[in-house]
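Next up is a structure, given as structure tokens.
One chain of protein is taken out of this complex; the other chains stay put.
As written, the chain order gives the labels A, B and C, with residue 1 at the start of each chain.
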Amino acid sequence: MKKIESPELKEFRAEVNKWLTDNKPAKPSFPLPQSFTEVGNNDQFEYLKAWQNKVYEAGYLGMAWPVEYGGRGRPQELQDIVNQEMLNVRTPLMVNAVGLSWAGPTIMKHGTEEQKQKYIKPILTADEIWCQGFSEPGHGSDLGNVQTKAVRDPETGEYVLNGSKIWTTLAEQAEHMILLARTNPDASSKYAGLSFFLAPMHAKGVEAKPIYKISKEYGFCQTFFDDARIPAESLMGEEGHGWMIAMSVLTFERGVTGGQAGGNLFEITTVRDVHDTAVDCIRDGKPSLEDPVLRDELIDLYISERATRLSKHRGEHSALLVPERMHGLGLANKLVGSEGRQVLNAFAVKIQGNQAQLYMDDENAINGGLWQHGQLASFAGSIGGGTSEVQRNIIAERVLNLPKSR
Amino acid sequence: MKKIESPELKEFRAEVNKWLTDNKPAKPSFPLPQSFTEVGNNDQFEYLKAWQNKVYEAGYLGMAWPVEYGGRGRPQELQDIVNQEMLNVRTPLMVNAVGLSWAGPTIMKHGTEEQKQKYIKPILTADEIWCQGFSEPGHGSDLGNVQTKAVRDPETGEYVLNGSKIWTTLAEQAEHMILLARTNPDASSKYAGLSFFLAPMHAKGVEAKPIYKISKEYGFCQTFFDDARIPAESLMGEEGHGWMIAMSVLTFERGVTGGQAGGNLFEITTVRDVHDTAVDCIRDGKPSLEDPVLRDELIDLYISERATRLSKHRGEHSALLVPERMHGLGLANKLVGSEGRQVLNAFAVKIQGNQAQLYMDDENAINGGLWQHGQLASFAGSIGGGTSEVQRNIIAERVLNLPKSR
Amino acid sequence: MNISEAPLHIDCSEELGLLTEAATNYLRDKSTFEEMRKLAETDSGYDTTTWQELADMGWLGLAVPEEFGGSGLGIPELTKIFELMGRFLFSSPFLANTLATQAILQSNSDGHIQDWVADLCSGSKIATLALTEPNNDSWEPTAITCTATKNGDSYTLAGTKNFVLDGQNADTIIGSFMIDGKPALIMLDAATTSSLSQLPEQLVNHARRSTRINFDGVQVPASAILATGDEAVKVLQYVFSLTYILLSADMAGTANGGMELTLEYARVREQFGKHIGSYQAVSHPLVNAMLLIEDSLSLVYYAATVFDGTWGGESEIAGRMAKSRSAEASDLIGRRAIQSHGGMGFTWECHAHLFLKRAQWGQYAYGDPTHQRRHLAALIID
Partner (left out) sequence: MNISEAPLHIDCSEELGLLTEAATNYLRDKSTFEEMRKLAETDSGYDTTTWQELADMGWLGLAVPEEFGGSGLGIPELTKIFELMGRFLFSSPFLANTLATQAILQSNSDGHIQDWVADLCSGSKIATLALTEPNNDSWEPTAITCTATKNGDSYTLAGTKNFVLDGQNADTIIGSFMIDGKPALIMLDAATTSSLSQLPEQLVNHARRSTRINFDGVQVPASAILATGDEAVKVLQYVFSLTYILLSADMAGTANGGMELTLEYARVREQFGKHIGSYQAVSHPLVNAMLLIEDSLSLVYYAATVFDGTWGGESEIAGRMAKSRSAEASDLIGRRAIQSHGGMGFTWECHAHLFLKRAQWGQYAYGDPTHQRRHLAALIID
């Protein structure tokens, strides 16, 4: 299994790189979010939506998905190259992240032909934004405890929703929600009573209210269902199969790759960015980069970043895996990425010395307070989509084969 | 509660310091253990026993214990001063540690008048060494699972012991063991079936076999009971009260102070010792102490050491405690001490550069391989007497008032 | 190693005990989350009625001799007040005013002491210090590039200071300037210095107020000089040493507050059928944080006990050690507070982030742990 890139792939990579470089939109006057969970206003939303559409039209999104649903029917490795080059060229992120990475693959895997025909293409074009309705207030990522009720109206076949979902990113802009709700409160287990819906967000009785984050920005919502009626065909799979489908969504969410439409969901800040910030930083009268202790820390971060990237690569290509833990690298992606981002941001604040005290909106803040903001925003990664604690449980159980930690 | 030392106490401190300095025995030709759990041969044992006896005869041990049992009936703060000065002057450790710190205080608290008369003085003089029989192979510190059986012979009143205890430090030299054994296998709970004994080690059917440690030295034993008969009066308290008494012993063992006879049970290595080693160390052609990264780490260790000492002081004098956790500092002593020692030893190896590869017995090893050895030996602290994991559970439950972690 | 071990000793007088009780009750009552969140939205960041109450309780002159209008207590008592203010996230110009008052007292300039100290203790005037500069980003007291140039009977100032705490609230500002290449402290009456170009700064702790001041062209009379040369250096070192302790106390207190908030949540919140505090992944990091906090408190109390304001010995060492450790403690628990609260912890509504932000600011003001350790290495190893 030689992994040296073939001349054809190399050429394709160059072509993609050029297209992205040429077509990358000009930096807007407002700051762009670093993650799709940080889209805080309509300017950002429209800018990103237009960019996703442009990428799709150029043929660089959903490349490995079937042509009949709007994909391009090409090999996955081409999409992988596009994804990598998006990070290299630093293009803006794909705003319909939930659609591209979780809802879309789930529909492709569990959906009916009709559902695929209906939903997939608008996901790719960004015409129809998706949000996710799993977590509920008071239960966090403990999905077995989902309380939102979906009661089937025997006359119309519609489901009547009551309850509330939290951390519904982009719920205000979304057309649809992947929704986990309880259809049978008397089922044999708390899991067996759950069903999975592709729910319309514009139904009567559905209301999304934005939630302030610790950075005092918007970015996600709480969505309320008050006798909201959704059509019978919103149900995916059968009643009572919701848990199984939700788990399959979580597999995508936790960073296992394969099946997603592609595109970058985050702007990745790198050690190189921190270095470039550090070049102009002074600590106690001396350039920060001359401080041997900070140099030591910077190099440590650099090694981590290189290793993380190589490990991801190794996982994706099943290259030289440890036989005892073949799936370890994929399951670790989210944990490693989110904690790495936290450490990187904290270090980028530290190198600023006395100036580290300043926050965004201060005209003298280094890089406009990017890193101070990033430090706060970075908790989204270690909490959202299953906390780092939960991620470690999952790896301990599924990769290290240790007994369940309950 | 002014804590400035009175002139009388200052004078006493000076007197103790002088006596210890004048009477401290000459360094022997063999290396001395750094902890009582590391006494590995008879030379060490006899040397340390003689020293403990000398300290007792001078009136500096068991100072706060009653005169009628061999103590000196003086205020506890005098013994505290002696303990501190032993560390300052760096005198050898007290070899009868289990007797002085755990068995002795337990007998003082739960023992009969007869038991106090019989056991206390030989503990202080080191004439009768004590060991501890709590842990068993296969159950570690999970004392609820003690399997060693003590069956009462209804005719003689003797108890017949069968089973085995592990990590019985100094069992080969000991006269007595504090022993937790099961007298009633059918008790209402696994705890209610346990009884506490002051068991003679020289009974027939008791055999102590030394265990090699990771440093390839001896230091503790496994003790086997094979129909060993011990007299009725070995029982402390009533049958079935063993768990309660054992928990009280563990309180002493986990570093809560008060009630112990005094004396130092460890030779404390300090950051100053590491610094003094580092002065002569070279890393990659340059003095280790000129390396800014190592300087940073050394100072970090220094701050930790100062803070640990101050926190211990604060705990012992109930000075300015946080009202929400009045007992936190005492319970943390063992955890902080053992993990601190681990970090300190690892750093002391690191400063040696290329020479860090050498171990004891190599004539070129820095400080005779003291730190390399200390690094291995330091696991005794984080494992023995309840692992660091168990210590954190205890603090979480008892100090932070968090729900039990089972 | 060059230093002799100082005796183990922490000052805890009876006065301190009584003051602690009273201050805890007062601040718990006054400095509620709701109240502090409201103040954070204001320009001044503090409540004038509360400020007057502090004055009435004698806190504004807590460590000022009675002859000058103060309460005549010591640094340990002052330190305890700062710890409790951190504990309850109290916001006010207390740090700025206290440090400036001590600077005036240390200057031995009788005129300034007479003119200002009583007013600063009574709450009728507020003072602050302007010591650090964007020009060199230094955390050390004598790295001054702002200048004062003699110009007839007066002095013309030049240069910019940043992080002037409560500059927008201050009636007087004491700045450090070079006069003929030597440090000097100059006291500007803000009311009479109308030309002052002052801009509010946006800090990571949005409840804290500070400004950036450009002094270019400002004229002050010779009488504005508080201290010069070695005397100015001594005052600066005194003020920095004291700042280490007071900021450390604030951070250790902040850490305690963050810990309590987190523990309360961990005791009641359930996930997967169990209280989250029963998971070792939650509880053990909190134990680690507790140990760091206790160490910070020990170092803070010790530093307050041995404080004499001089540079180069145990007083400076103790202050820098405290600053280093309490920054780490408050940063750690601030992060654990957010993380342990899960999704809620990431919302503005949850109080967890308030503790991290206060800790973050305290960590970088006057030198972070890496900086403090570098200076400690020079003091201890060499």
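By definition in this document, a contact is a pair of C-beta atoms (placed from the backbone, for glycine too) under 8 Å apart; a residue touches a chain by one contact, two chains touch by 3 or more.
Here the structure is a predicted model, which means the values were calculated and not measured.
S.K.: Quick one: which of B:A126, B:V271, B:L294 or B:A307 touches the chain that's been left out?
M.R.: Final answer for the missing-chain contact: B:L294.
S.K.: Please identify which residue in A:V39, A:L194 or A:A332 touches the non-displayed chain.
M.R.: Reading the full complex, the residue touching the unseen chain is A:A332.
S.K.: Kindly note down the residues of chain B that lie in touch with the hidden chain.
M.R.: Its contact residues with the unshown chain are 135, 139-142, 144, 166-167, 211-214, 216, 281-285, 291, 293-294, 349-350, 352-362, 364-365, 369, 372, 375-376, 379-380, 382-384, 387-389, 392-393, 405-406.
S.K.: Considering the entire assembly, which residues of chain A contact the chain that has been omitted?
M.R.: The missing chain touches chain A at positions 1-5, 84, 272, 275-276, 289, 292, 295-296, 298-300, 302-304, 306-311, 313-314, 317, 319-320, 322, 324-325, 328-329, 332, 335-336, 389, 392-393, 395-396, 399-406.
S.K.: At which residues does chain C meet the chain that is not included here?
M.R.: Chain C touches the missing chain through residues 279-281, 284.
To be clear about the criterion, only the chains that are shown with their structure count from here on.
S.K.: Provide the C-alpha centroid distance between chain B and chain C, rounded to the nearest whole angstrom.
M.R.: 42
S.K.: As a quick test, compute the distance in whole Å between the mean CA positions of chain A and chain C.
M.R.: Roughly 40 Å, centre to centre.
S.K.: Using mean CA coordinates as chain centres, what's the gap between chain A and chain B in Å?
M.R.: Centres of chain A and chain B (C-alpha means) sit 52 Å apart.
S.K.: So which bits of chain C are touching at least two other chains?
M.R.: 274, 279, 282, 370, 374
S.K.: Any chance you could list the residues of chain B touching two or more other chains?
M.R.: 292, 296 - these are the residues of chain B that touch more than one other chain.
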